[in-house]
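Here the complex is missing a single protein chain, while all its other protein chains stay put.
We call the chains A and B, going by the order they appear; numbering starts again at 1 in every chain.
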Amino acid sequence: MIKFLKLYERFGIFIFIILGSIFLAIASPNFLQTNTILNIIAQGTYGAIVGFGMTFAITSGGFDLSVAAVMGLTSVFLSLLIPVLGIPLAIIISLLVASSVGLVNGLIITKLNVNPLITTLAMMTIIRGVSLLVAGGRQIVISEKMFSIIGTGFLAGIPIPIIIMVVLFIFMFFTMYHSPFGRHVSAVGSNESAARISGLNVDLIKIMVFVLVAFTAGVAGVIRTSQTLIGIPTMSPGFELVAITVTILGGTSLAGGRGNIWGTLFAAIFISMIYYGLNLLNVQIFFQMLSVGTVLIIALFIDGARNRYLESVRAKGIKV
Amino acid sequence: MRKLHILKLALITILSITLVATFSFVGCAQAEEAVEEVEEATEEAVEEVEEAAEEVEEEVEEAAEEVEEEAAEEPITIGFSVWTMEFTFFQNVEKGVRDACEDLGYEYIMIDQNADPTKMVQDLDSLVSQGVDAISVTPVDPGALGPAVQNARDAGIPVVCADIGKSGPVNALIISDNFEGGQLAAGYLDELLADNPDNTYKFGLGNLQPQWTYARERGEGFIDKSEELGYEIASEIIVDPPSAEGGYDTMQQIISAAPDIVGAFFSSGREAVGAAQAVEGAGEDIYVVGYNGDPEELQAIEDGILAGTILQQPYVIGYQSVEILKEILEEGAEYEDEVVPAPVKLVTPENLEEIAAELEERRGQPAY
Partner (left out) sequence: MVDIRSRNLKVKVAQQWENFGMLFILVLILAIFSSLDPNFRTVYNFISIFKYSTFIAIGGIGMAFCIMSGDFDISVGSMLAFVGVLGSSFIPFIGGVGAVLSTIVIASILGFINGIFITKLRIPAFITTLGMLYIFRALAYLYTSNVPVYIENKFWLYIGNGKIFNINFPIILMLICYLGGYLLLRKSPFGRYIVAVGTNPDASRLSGINVDKVRIIVFTLVGFFVGISSVVVSANLGSANPGQLGQGYEFQVITAVVLGGTILGGGNGSLGGLFVAALIITALKNGLSLMQVDSYWQDVATGLVLIFAVALNRIRYTLLGQRE
């Protein structure tokens, strides 16, 4: 039982995926097809990629609501820079621009001592305004067709966004669990003053976390822009909630200190599956919102029950 | 200002009366030499003076009246409240309103709702309190206009909605014929598929978010015409998020749900371009038609990605809203809850250049 619960902590959301798959496979003949499944995973990549960053932010006890705005900013810069600088350089500079938003977030949060929620909320509106100003209030068409490979191309039969996500996953996984930085982030998240006393440069760690989130948002922005070949200043409105939902559903504790990269990955795919799958059934969009909300509450209820069980076991003196 | 004018006029009157009097006195002095004519001359002079004085008085009164009239004829001010300036469509509506005001010599106040219904209502109230003479509004939430419009009408201010929808006692609503636009799209897809042996008579449909009621009619028009032509809507999905990349996702879902569709209609511009890119990416052979005529759509049509689009005329809608307000204000025309349909046009690769040139001429900037 305890072993199972341990496993559940890491892969719990996977059970939801399996249950969901069985249901959809029965309900829709078009579900169990390579293309459909690849598309579902591909459409989950944006949530996953930004979710990775968000996982770090929430683990450090923070929050970032500006991710969708950063995606839009990246998109605008890409569309303006590609004709001038060529694709590779444009991507690099756009990602730098995106990361610099994270830097500003981090500086405001640590140096001006403003709450992360308010900072990133304010930055969300500021960045969206700036994107629109830079773009002159227009959508900017990218004429460089080569650029679309990043978002729509395939490598060995697998959509490139999925490959990007896997690479980022590996990177994030090792950063989170096998690097000093990951441990420091957890330390800051579980007890900030203790971390400060033990000599960690808390401000620097927080700033780096926000840079990381903004970077992941930038990557998602690059992929999305390349799919549509349009620079969209108001990209993906409401995406910040998706990223947060994915992270929390994945089992990252809101109290900070405990991040779950695996969970984020699976949760992103699961959410994508709900939306994609229910659309296959021609179900109205309200049911998708309803399902996401319900799953969120159920999943976290199970999580809470499991924690209480483990606590009671621990109280009996059994080492878990 | 007005007081000053009257003072000046009064001064001039007094001066002129004195002058006339002086001249007549001088005339009197000269009359000493012809004593016989004195009495006559004096009488004449008195008469003249009196006449002159009367004339001057009349002139003064007329001038004063003119001054007052001029004061009442302050330039007419049009207040325009726009959904948001973040999208090309609304920017063009705004440009239409602004140009119309310029052409008609009206003052113009623009106020941006920033996509917030509460703010829309507050903005309309504040336009009323600023004393604008008429209001044109492109409402973010057409259902929420009621009390605000009532307030404006109570203050004697006519209100015209420029597209989207209406509620409350508005004078008129100018709106694209969305239903017809959807029908046009279906008809055009059918034309494209006329001699296609692979025609499966199945379409996909990407709708906008349901709270935007005006866009719903586009889908309804499309379904109506499609069914009439013998097509089945195999998959109908709401585009989420409402943006180009949302269109991309939705098209992938439509293809999965109904792999054998031959055409798709997206009831908004950017979404359609995203959808067309998804078709390209999947290597499918599906015609995609959009709605709006946004620059990125026109570009996509030129690039051969998008099969066509239904062109709305935001600029014309905006312009026309001011013209209707002019009729109400200056000609006393009766408008009460009228709906003025604005024509929509089909844009295809064939007529793209022509339409782009037309748009450029009207807006004074390249169409795409």
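The definition used in the following text is that contacts are C-beta pairs under 8 Å (C-beta built on N, C-alpha and C of every residue); 3 or more make two chains touch, one makes a residue touch a chain.
Computed from a predicted model, the values in this text were never measured in an experiment.
For the chain that is not shown, the touched chains among those present are A, B, taking the whole complex. Only one of the listed residues, B:D99, B:D141 or B:D294, touches the absent chain: B:D141.
In the complete complex, the residue from A:I92, A:L155 or A:I297 that touches the missing chain is A:I297.
Remark: the residues of subunit A touching the chain excluded from display are 65, 108, 112-115, 117-119, 121-126, 128-130, 132-133, 137, 241, 244-245, 248, 254-255, 284-287, 289-290, 292-294, 296-297, 300-301, 304, 308. Even with one chain removed from view, subunit B keeps its contact list with that chain: residues 84-86, 109-112, 114-119, 121-123, 125-126, 129-130, 140-141, 143-148, 167-168, 209-213.
The rule is short, and it goes like this: only the chains that are shown with their structure count from here on.
Averaged C-alpha coordinates put the centre of subunit A at 42 Å from the centre of subunit B. Those residues of subunit A that touch subunit B in the shared complex are 28, 30, 33, 35-36, 39, 42-43, 132, 137-139, 141, 143, 148, 151-152, 224, 227-230, 232-239, 275-276, 279-280, 282, 284-285. Of all residues in subunit B, only 85-88, 91, 209-210, 235-238, 240-250, 252-253, 255-259, 270, 273-274, 277-278, 280-282, 294-296, 299-300, 303, 368 touch subunit A in the complex they form.
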